[in-house]
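Shown here is a partial selection of chains from the complex, left in place.
Letters are used for the chains, namely A, B and C, taken in the order the chains are written, and counting of residues starts over at 1 for each.
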């Protein structure tokens, strides 16, 4: 899977390989592929984040396998990859959101937050003594002016804005589904269904208990987590519900 | 047991392997498997922690082989793995609990404590110059609002909530037993028996002197260590007592 | 692609090879070649920067793949190579521009800015514990005295002034085209067309939506981004428009 040359760039710190790659960053991307998928969909009246909780044991409290995190009233984040790393980024994002409120007395913009987070990630790829974050985030929210926004971060520290995206395992399959199905005029309700249907591409069926969905709509500008019955309703729309 | 590639990721600091793994974290997990088992069970009216003390010599004072530790009035911890590392985490947890009382004048929540501890653990996996902690903790307690809670930490710094769990050696056997036997409506009394019966899966018989059991119930919200005769009584319920 | 000797100079920090080269800097140059191209053209009445956005997915918001960045009223920058690294340099450049305004109460000169940035880049090639920036910048603007200027930075930290230049992938082809076509008396309007025609050397056709063009003219001294229809008009001049 790797040859001798590649080995030479793995030790000690993140440096360039002869073909201009940063292997530690690429390996961190592999850590993301090892996790379960999350999906983000931007709609005309809000943003949807949906995530699949990989339950290792029936004794784990499913809600403790957080994949979706509230950052501020108006911004939520879906994470994929190395869980402990993701928690550090979530904490960093929450601090940035708070700092913005204290300093400017207004909520932080979604893009501004994404850029603070990616700057922080980038510094972990250029200085010695630390390793990159093995985690990707989908950052969704509604800007103070009412515009829904969806950003994604990767281990290199690049922020891109998306109409809809997926992070974590099975990305190729899910992304291809999203690219086929996504329409720019999708509304929040249809967006939830689309997000769940995208997630369903990696599993045969979806247990409503094992799925998390958070939305931020353009009306009340607040993160809201969907109840299991709401999720159930959306699953029914495309026949994706687990008939348990 | 390991090939050449794997060796390359073991030296100096915790970095990603080409397939996105952190070998030092995985090796720290091996340190946990080398220890004896501890069990945590959440019940309707409290949390149970039980641990097996591996006695190296009859001359060791058994109570000095602490596997269960009181963190605050309402939270106890079971540890497994590298004993000296565990003590550092215990001390850190106690400080966090004290800080919370000083700062907010109220006891720390079980989840809040688990997250402080896992943040601390995670930092030992991302910065150079330190190694990960070779220890796992089961953190059990009753929240200020009276809810029993059980969390587990691992060397990556991931906090998960459990209904019942086991850390340390023989995890597969014990976990499988717990998954079969645990019912969500178990009460504290039955929970103690279940915890001991789970521990008994790795030993043929259990010496009540060699077992520690701590409970935090939802009534008085305080950590209480069971006396040997109490333990004996529970062992009798499933015939697990050492007939010495 | 590399022999044993070369490997020896890749680890840990940027040091000289026996033939006096800094391999980490050369590898960072490879990172630049992996990106899409940007073009800068200095004209008699302003500077043009044009960039091709490599769109990985139709779901990415094209405008978030920023290749052109406003540094101050009168200076813009095109970047190529490692995106996250570029963002750090952009932020650094913006700070320098602000500092200049605060300290001297006047806009920073284009050359002064280019030199601040390259000093910062050079320090990342001489001290241990950091790696070079895998990014090149074309810095274009109009000096306070009304002179249009175009500079380029590379991973070694060398600033050169250009009449017209290209950074990123396909440099040889694009540069050769520029060298043939560029005339010193080109005006801003013709300069825009030349920049787009140069970009078109790497693609068969150009989607006006996928191209960014920024200009700073000598009249109003301000960075202005061209609208899609403006770009379209220029593409029509050389038949480079995507007939979609």
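Here is the rule we use: a residue touches a chain if its C-beta (ideal position, glycine included) is under 8 Å from a C-beta of that chain, and two chains touch if they have at least 3 such contacts.
Predicted, not measured: the structure shown is a model, and the values here were computed from it.
*Asks:* Please state: how many copies of the shared sequence does the complete assembly contain, given 3 in place?
*Replies:* So the full homo-oligomer, as given in this file, consists of 7 copies.
The criterion applied here is as follows: only the chains that are shown with their structure count from here on.
*Asks:* Taking touch as defined above, what minimum step count separates subunit B and subunit C?
*Replies:* 2
*Asks:* Rounded to the nearest 5 degrees, what angle rotates subunit A onto subunit B on CA?
*Replies:* Subunit A sits rotated relative to subunit B by 50 degrees.
*Asks:* Could you find the chain whose CA centre sits the greatest distance from that of subunit B?
*Replies:* C
*Asks:* Quick check for you: compute each chain's CA centroid and the global CA centroid, then name the chain with the smallest gap between them.
*Replies:* Smallest centre-to-centre distance to the global C-alpha mean: chain A.
*Asks:* Take the average of all CA coordinates in subunit B, do the same for subunit C, and state the distance between these two points in whole angstrom.
*Replies:* Subunit B and subunit C have C-alpha centres separated by 55 Å.
*Asks:* So, what's the distance in Å between the C-alpha centres of subunit C and subunit A?
*Replies:* 31
*Asks:* At least two partner chains per residue is the criterion; list those residues in subunit B.
*Replies:* None at all.
*Asks:* Please give the residue numbers of subunit A that touch subunit B in the complex, ascending.
*Replies:* Its residues touching subunit B are 1-2, 6-7, 10-12, 23-24, 27-34, 57-61, 63-65, 82-85, 87-88, 91, 124, 128-134.
*Asks:* What part of subunit A is in contact with subunit C in the complex they form?
*Replies:* 5, 8-9, 11-22, 115, 118-119, 121-122, 125-129, 151, 156-165, 175, 178-179, 182
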